[in-house]
Every structure is written in C-alpha cells, then in structure tokens.
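The structure follows.
All protein chains of the complex are present and in place, except for one that has been dropped.
Per-chain numbering from 1; labels A, B, C, D and E assigned in written order.
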C-alpha cells in the first residue's frame, strides 16, 4: 500500500517504481487472493466502527445516553461515507502536492469497474478506496468518546464533516497519499499518526473546549452496561486484523506477520493494564482488560508491518502500563473530562506506538531498520511525524470547534444533559 | 454468478457460453481467491441472519417477546438449511424448465468435494450452494418481522418450510436458476426481487391475514432495547458486503464495485431517512438512522453489480425518503400492523431498487445499459420482474397461510399474547 | 493442514510427500487465495472466543456474574496468546517426538516474515501459527463454562496457563503436530479430540473438584439475559466456518465441503435438541435451540473434512438428541454442577462426533474410508484417540487443580459467591 | 386525608388511571412489584433445571386523596382493575397525617 | 388489620416466605429497593473514577394481616431474616383502615 511509499525518502519515485517495474513485464494484474483479503479487511474495519466503537463507547456511558452514543458512531459512518465519496478520497489520495491531494477524483466520477490505484496495483481501486473509507470513518468515530454525553447532535455532524475534510484528509495525504511525512520516511503502517494520535488529540481539544459534564467528579457516572463494552472491544480486536493486516494491501507474508504481531501486542497490553490495576487498585477489572487490549491495538498499529513478535510484545506491555496511567492518573490530575478516554487511550497509545515503531522496526520485515538495528535517526523521524500530526490536529480542531460554537452551538442545555441525550436529542429510550 | 445470465434474453445460451469458452482452453479451474471470497461472503451472509436479523428485530419488540423473536431467526436458519439440502437447492438451481428446477440435486447426493456448478466455475459447488443457502435462510427470516409478537411457533415453522419450497425456490429459479425472468433480461444482482420484494410482500400478506396485535394503536409498544437493533443493523450492513459483493461469485473488479456502491447507497439512505425525520418530526432518531440504512441496503441490492457510485447515491437517497414515508405514513394510514416493517422497508425498498436499477445501470459495469444510457425498455423489464414476483409471492403466501390457519392455527391465544411469547411459547424469560 | 497427516498410518512420510513433490518443481509458493482464507479463518475463530464464547456463557449466568464470566474468556484470550508465543506453539508444532514438540520455536524467534511451516506450505508460518493460536485460546475458554460463578480469578489464570502448556500443547502435538495419534490414523479434522473432548473432560474434572455452586438445586439460577447467549451462539456458528473450513489450510474444494457439512450438521442438531425438548418438556426453548446448534458444531468438528452432507446430517441429529440428554438428564441424575455444560455439550458432543467420523468418513472427501465404506477399524482407531485424550486430560487437569487448591486456592468465599463475582473480584457491576 | 395503595395487574394500569382521571385525580405514584398470592406463576425450564416462578409481576399504585373522595376512589379502582380472575389484587387504605407539596410547601388537601 | 412492611436482605426472601407460609399466610407483595444504613456498600472503580455505592440492594415485603396474627408475623419475619450481621433490616407495623379484594369486592379480614 501507500505505506510502502513511506519507506524511502524519495517517496514518489519509490511509489512509481514497482508500478513501472510491473509495467515493463505487462500491465499490472489483479490478484484475486489480494482482492479477497482486501474486501474482507474492508468488512472487518467497518465492523470496528459499527458495531465495534458504537458498543465500546455505549457500554461506558450512563443508561440515558446509550442510544445517543451508538447514534454518533452510526451517523458518522453514514456521513463520512458520503464525504469521502464527494471529496475526501480525492483530497487524500489525489496526486496533488506534499500537503494535500487534488480534486481529480471528486464524486468518484473517475472510478470505474476496472480502475486501479497505481500504488495498490493488484486490487481494484473500488476496493482500495472503500478500504481507506473505513479508516476515514473510524477516526472521527473515535473522537466522539471525548465529548460523550454532552454534545449537540447537529453540532457533532457539522464538526465531523468539517474535520474529515480539513484534518483527516490532509494528514492522511501527508503520510500515505504522497505527502511530506511519507517522503520523510515516517513509518506508519496502519495509522498510528493518521488515525490514533490524530483522533486522540482532536478528542482532547474537544474535551477542553466543551468542558466537563454536569456532575463530573461528584455524581455517579458508572458505566451502565459494561457487557456492551466487552462486545465492542472484542469486535475491535477481531476487526483490527483487517485494519493492520489489511494495510499490507496484499495477502502475503507481511500481512500475516502484521496479524501475528497485532495479536501479540494486544494480548500483552491487556495483561499489562490488568496487572497494573491489580497492583495499584487490588482488583483487575473487566474495563481495565478491554481498555488495555484497545491500547495495545492502538500502539501496534503503526508498528504492525515493521516489527517481529518480540518487539510487538514489548510495545504492547508498554502501551498497557502507560495508557493505564494516562487514563487514570493523568486525566484525574489534570481534571479534563475526556469522558471515554479518546485521548488517554488513542492519543497516548498512538504516541507510544509511533515512537516504539522507530525502535523496534526490523529491516527484514518492512524494509526499514529501527533504533535497535542501529538506525537511531528513525526515532527522530517518528517524533517529527507525531509532532506534525499533533500540531495540525490540535489547531484545526480548535478552530472548527470555535466556529461551530459561535454558529450552531456545541453543547446541549443542562436540562437536556440531565434528561439524557437519548430522549432529549432523539426522542427514544432504552426501556 | 447466475445473475450474469440475466443480462441477455437468451440466457441459457449465454450461461453455457463462458463455460464452453473455458472448456475449449481446458477444464475450468478453481480459483483460490474467488473461493476464499465466496467462503467469506457465505459467513457474512449467515451473520446477517444470526445474529443480524435476530437482533434487529428483537431490539424492536417488547421485553416479553425478545427471546421469541430471536428464536424465529435462529429456528428458520436451522430449518431452511435442512430444507435447502433436501430439495430447495435442487428446485432452485436444478436445470428444470423456465418455471422450476428439477430433483437432480435432492439431498445433495450428487454434490462431491470436486463438484462445480457450471455457471460458477471457479469455485466448488459446495461453496456456491452454501452461499445460496444463506440467501434462502435470510429471506424467510425477514418476513418474520411482519407478524412479530403474535404468531404460534409451530405455525411459523410450517409456514417457513412450505414457503421456502413453494415461493422462494421457484422465484429464485425464475431469476437466477435459468428461469423466465432471467431470460427476459431482468436485472437483479443480489436479490431485489428474489429476496426483498418477495419477503416484503409475503410479510404484508402475513400482517393482513394474522391481523393486528392486541392493543395495537392504544397500548405502548415501544421497543424494549434499541441497542440490540443497532447492533443488528450494523451486522446487516457489514454482512451485506458478502451479500452484494459475494453475488459477483468472484473476487474481482465487479465485486469491488458492488461493495463500494453498497456502502454509498446505504450511507445515503441512512442520512435521507434521518433528514426526513428531522424535518417532519423535529428529531432524528436512532431507529430512523438504522431503518434508513437497511432501506438503502435493500434498494442497492438489485443494482449493486450494475451501477456506479453516483447512481448508488441517488438510489440510496430515494430509498431513504420513500421507505420513511411507507413505514410511517403509509402503514398508519392504511392501518395494517406490519409490526417491524418487513413490507415497509424490504418490500418498498426492494421495489425502489429494482426499478432504479433499470434507470442507473451502466453498461461498462454490468454489461447492460439502463434508461440513462438510453435503454428505457430496461425499466419496463424491471417492472415486469417486480410484478411477477409480487403476484406469485402474494398468492402463494395467502394460500399457505389459509391452509395453516385451518389446520394448525396461526395465532397464539390472547392470553399468551399478553403474557408474551417468551414465557408462553418457550418457557423462558429475560430476567 | 497437519490434519492431512492423520490420514495414513505412515503420517510423517505422507506429510512430507506433497512438500517433496512441490520441491521437485520449485520451492513451494505462497498462494494468496489460501492465505486470504486462512487470515479470514483466523479472525473468525478469534471471533468465536471474543465475543462468541464470552457472550454464550455470560448469557447463561446470573446478573451478578455476567461481567466476570465475560472476563474469563477475554483474559484467557490474552493469556494464552502470550503463552502460545512463549512456548505453546513450539511444544505443539516443534518437531520433537511422538509425545511432545521441542523448544525450537520458543518466543517465535525463529519465525520471520517469509517463514513457512512445511505441512502448510502455501501460507506464511505467521498465519499458520496465529490460526493455531486461536484454537489454543478457545479450548480453555470452553472449560470455563464448567466452573462458572465460583472460581477465583487468580486461580483461573494459573490454571489456564498451566493447562495450556501441560494439556493442550501435548494433545495438539499428538494429533496434529506429528505425534502418535496422528500417526495411528486418528481422524480429527478440526479438533473433536484436541479441542472439544479435551475441554469437556477438563471441565467435568473442574466441576467435580470445585464442587457445586452455593444454592445449586434450591436457588433460582435462571439465566439473566439469554439474548446474550443467542448472540454468542450465532457468533460461534458463523465463526465455526473458519474453525472447520479453515482447518483445510487451503481455499479449495475440501474447505468448501467442510463449510457445507458444518452448516448441515449444526442445523440438524439444533432441530433435534429443539424437537427432543418439545416432545419431553412440551415447549421448544431458545436455550435448547442454541445449545443444540453448538452440540452440532462440536460433533461435526472432527468429521468436517471427511464426510458428505448426508453423513453430517446424521451426525448432527445424533448430537442434538444425545447432548440434550446429557445436559438435562445425565447431569441432574449424577448431580455434578457443570454450570454451563462444558462437559455435557463439548465433551459428549465431541465423543459423538469423533466416533461417528469413523463411521461416515468418505474416501473421496478426506482420503480415508469409514465404517460405512467397509473400514470398520476406523471406529476403533477413533475410540483409541478419544480414550487417550480423556485419560491425559482428566489426570493432568486433576493434578493441576489439586496443586492450585493447596497453593492459591480455587474457590471464592461464600460471601463473594453470594455478592457475585463482578463486584467481589473485579469491583464492577452491570447497573 | 387518606392514602390508598392498590396492587393490580400491570395491563390494567391505563384503565385505572383513566377511571381516576374522571374523578379529577391526576397525581399518583406507581411502582413495579412482584406479587405472591393464590395466583400461580409459570414454570421456566433451562436445560432441565426447572424454576417455578411463584411471584407474578404486579403494579402498585399509591395516591393520597381527600377524605371525601376515598370511597369513590376505591370503587373506581376496583371497577377498573377487575377482571374477575384470580390475581386481580388488593386495595389498602391508610390514614395519612400530613402531606406537603415540595415545590410550594403547601400542606394538607391543597398539597394533593 | 395491620400492615407489616419489612426490609430484608434479598437472599433471605425465600426463607421468610416459607416462615410466613407456616403461619398460613400466602399473600404478600415484594419490591426491590435500595437500602441506606449502617451497613457500608462496596467500592466500584472505573478507569480511576471511584464510586462508593452506599446503598445496598434490599427487598421490601409488604403484607396486610389480621390483628390477631401481627405478633406472630413480626416474630416469624425477624427469625427468618436474621443473620446477625449488620444490614439485616427493619420491620415496620402500620394501622390499616380498610382492605378490598379487587376480584370479589370482599372487605376487611376476608379480603386478605
């Protein structure tokens, strides 16, 4: 995939090289196995948002907000699909320049049954762009955890639509679409920067701009139905095979290794969070185990096409402990109300993973050595990638929110918040 | 797949042509990529019924009927599997004549490890027939939404068994099995007529013959747990990739395009229903969003291998608005109690999709142009397909129901209905 | 897969033969279609445990234990992943001797992106070992049903870790890893002995050693939320396509036939249990239908690559009736408290399937004829396989439990048991 | 003032509320309860384990009424809640010392 | 007639019902309630957010009894519901002015 472009500092050349090589032999041919795996991966990544994220988040809110929380994921799924079709894909993967794509693929008018995207030449472009669409969907859906239980639905739709075009598409272009981060050699196999740091930072800004929920710190805000969250986390885990192994854009050894390291890191992180909690709190919790698993999935995302199982295990263990610390100690100390820890898990886990990818990358797996193989500069490159993502995500998110606050208004009324968003915004209730 | 046969008016010839062409080179060979995708698609379509439809429907009934509603989908899944094995597959896909297949494949005695179905020559027949089996399963499961909360379980089993043999298998044969509708050039890629119009019309007949639920219009019949319905709708969405892209019976560009247009139409319809509701009722509901998504999935089903994204978007938007109207205004005006809108969503959505397929079909995608490409006659052909399906489905369903009413009896007693079907029919309760 | 080794009495020779044949032509090549299907199968089998088994079991316990029950599956998934990486895979599939593998693959240090496991030469070793890992995960997760609602979490982790290394890996090696049962010609396509009899017997020993739940037989222990169990059973059914058809380790006709017979046997067993219950109790229950489906899935597991649909139907019907009897009559008569029928369904269903595989095996499908094709000795071979599995599983499980009872202690206190494990062990509640 | 408590069958709640409405009564408090009595519950069976659920879902209505209305209220409830089948429930009447409307602080009959 | 209300630990319900059965009492109404008292609740922690749940699940039993039986009923409940540990609950006794059996219209002791 485009990620392969990210491996050299002369990305565009590199990107065209294999295609050219192919072209010498013959026209690049579709591979039915690659196509089968990519269609499967697309279904798996869609499953991550609906019902994955929808359940994971809905299981952590109070009863009166369960439906509204699921609604956010579902509506984002529909909205971003159309936005991606209209312009998002073109802005992210149209040739363009180092910063942004172009409008050559607007409305997908240029995509036919036999179209092929050059850097993913063994599968139809329709599959490539739908696979990428599912990434564009899940990223904003993750943000929604930060402002759960208090944002207006109309404002949320506006925010997500603008954010998708102004934040997701550009950053996606930077890393995977031929932009400057990919050219600079930033390693991000499946979205540590593009998806998780991006969503986590945007979430933190949302939590700060919207402010805390009424009653935060005093009222009992215990999750209503953690069983839903466990189902959601399980769907995330399973679906993440499509997310990471699918990012190989092929059904091959690299995809297989990406799947294996995903499994290992996730397990390691689940055990680590559980263990940390057991030591600190005296009891290992279910919420802790699933949070740890998600932290591990997040952290291994950038690393998945670059590391071996042992590196993945270390990444997982680190992510489990560090995200436990950020979601419990850090948040409560700083006092922001990132309701469902979009930043604490995705932002922090993404950072851990992005940086450790620079440490544990193995040349034999992804073509680029990491610090342990002597390429210490890769860690610096990774940090640059993180900083660029953080900067743009934070600034643009802040501006969008402020503009919306002055126009449609971001927050529900106190009365709506106390009645619950289910009845207040959608006229429905869990009986 | 057999749908490819539907493209010409000389279907049988066309059907054999590619096989013959192949045969000239060599025996047609299994393709491991196609086979992988078709096994995946089979799993995805099974997921649509259990737990997809089971949850979608169970989430909309009252607490006392949740388990009984799930039981209907589950039992239908088991029952139709056996019926399809015994005779259903043979009646649908045995050579036979223009109306019905034959008994050559009864009990699947003729199917071995290396059997191949001629029109699906790159995959094992075992996979082809299991894939088709999942369609045969979901169609009756959809009907059950129309008579939820009031039908006897024994009567339901009888009805579904007979319906599968007398209605599903013949109509499946007409369109995909070498029958007259396929020969006439009716376009139905994945089951607009065979599955959705068929199920929707049968549902309407059931709703009319069984009559309304006790308390319909006066008692509060609010859904007990819409979260279940959201999970179900999500499973339907994800699983539908197997339904539509799987109907290409290959892992290729047409499958990829079918997946893409499925996603686009579904998103469009979810937004359209949500928007219509927002305008008319003042609040966009979760039930509306998921109902819209399902309406879009239904409508794009016949179109999926024939249209491009833009056409799909229009089909989705139309289906969202029209099904909103049929499930809210139409039903309440006419006063029938189609409990969970099997007709309002599947019947009406199927009609919208079948007809618009004739409008938006693109020759470069599926080999047949639609009205927009000048082939206005295709719309007429599509309407003929719809009418034939409606006619047989309505008449045969009515006869089966009447016979069962006189023999086993269709409806539970008023007391059982008021106690709830969970305890009354199955001796179990959600605690 | 390795199961293919089980087909002849000269297994090792046979195992190497195809590889050798390949080697004559060229190095064995990865097949992208096979790889795609095996990655998909891996995701499907993972789905069987999380959320499959987690939900199936959680749906059958009382409200106060729902989360703790899900936690068992989830924590086992994480724990066994790491154990499999550290040593489990090596002990099971390292060359070793007839009893146990070796330590050549410890920590997976020897597995690279391009590694291939000789007997699964068309897919990357990373995929093969992750697929096998999901089997190593689900087996202990199944045991947990036997001691639900009363085991300490710490003891459970110790037990599962030790059991995985001391029981699962060896038995897996015996049958699939080049060990003596495979060499002896025991047919076990996807784990009738390795997974189900093994887990069932271990479960029975757990139930006996831990003793009954407080209030067993007097208190109302009705399942809190059977809807969860239906979702779980559905996930199991769908995921089992990966379990059985994935065990072909190829995307071919044998995989397709394995999928078809899985579907047929499952449906047959669901109908059979439901029917038996209808006759004996007067009402067909939802719990009965899903239990029957699982019994059918279990029973067809060893048979799936060896039989045709008709044999599968008979196996399913037999499993449905016999497991109904074991889970209702047998358990209550003998008085042990196998809370969720790990033995009654997996142990008994596994035995039924293992033995009937010897009856219904068809040479044209899996290379080995069964008793119906005149090879009556196969039934004896199958029984030997069952007895060996039962013996080691029972003895080793008993020893592990006794040691743990004397060290960490197996059971929660009576007060914790009455408060419920959710709050007592994990500090959380379903609100 | 009197305090009337009635245990009725759940599906009779709407009828009872309407009957009380015609007497001009608009306030009441409702609780979901389980009733044990002569009426027998249903049997649930889960994999052979039988549980006779001998409680039945009932609804408890509580309302404070002025003395003058008590007789009518009791009669209205009895008429509306009656099916004639076992398990119809009971009506209990208590003395009420004092009532306060929280919003206004009104007391006694004005508070109802 | 008297009206006895008892707040007990949920797992004692069956024993109490049996004890009352031996006195010939077969009707009662049960409600799930939350009790606040000396007994302390458990702490739940969700990602570092601690909630001390200071209410505990209890069960409320309500039954109307003839005056002659009150003392025995109270004693029976107390004996059956007692564990001796904190949180066992309370029994309250009220005067009951009137009872009506909805099904038959019977009043007073006959209605019980």
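Everything that follows uses one rule, which is that contacts are C-beta pairs under 8 Å (C-beta built on N, C-alpha and C of every residue); 3 or more make two chains touch, one makes a residue touch a chain.
These numbers were taken from a predicted model, which means no experiment stands behind them.
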{"item": "Contact set of the excluded chain (shown chains only)", "value": "A, B, D, E"}
{"item": "Identified contact with the non-displayed chain, of B:327, B:342 or B:421", "value": "B:327"}
{"item": "Contacts of subunit E with the absent chain, listed as residue ranges", "value": "2, 6-8, 31-38, 55, 58, 60, 74, 77-78, 81-95"}
{"item": "Residues from subunit B at the interface with the omitted partner, ascending", "value": "60, 220-223, 281, 283, 285, 287-288, 291, 327-329, 331-332, 341, 344"}
{"item": "Footprint left on subunit A by the chain that the document does not show", "value": "218-219, 418-419, 423, 427-429"}
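Quick note on the criterion: only the chains that are shown with their structure count from here on.
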{"item": "Topological distance between subunit B and subunit E, in contact steps", "value": "2"}
{"item": "Proportion of interface numbers common to subunit B and subunit C (over half same, under half different)", "value": "different"}
{"item": "Pair with more cross-chain C-beta pairs in contact, given C-E and A-E", "value": "A-E"}
{"item": "Between subunit B and subunit C, centroid-to-centroid distance (C-alpha), Å", "value": "33"}
{"item": "Multi-partner residues of subunit D (at least 2 other chains)", "value": "44-46, 53"}
{"item": "Two or more partner chains touched - positions in subunit C", "value": "31-34, 36-37, 40, 222-223, 231, 251, 281, 283, 285, 287, 427-429"}
{"item": "Contacting chain pairs - touch in the sense defined above", "value": "A-B, A-C, A-E, B-C, B-D, C-D, C-E, D-E"}
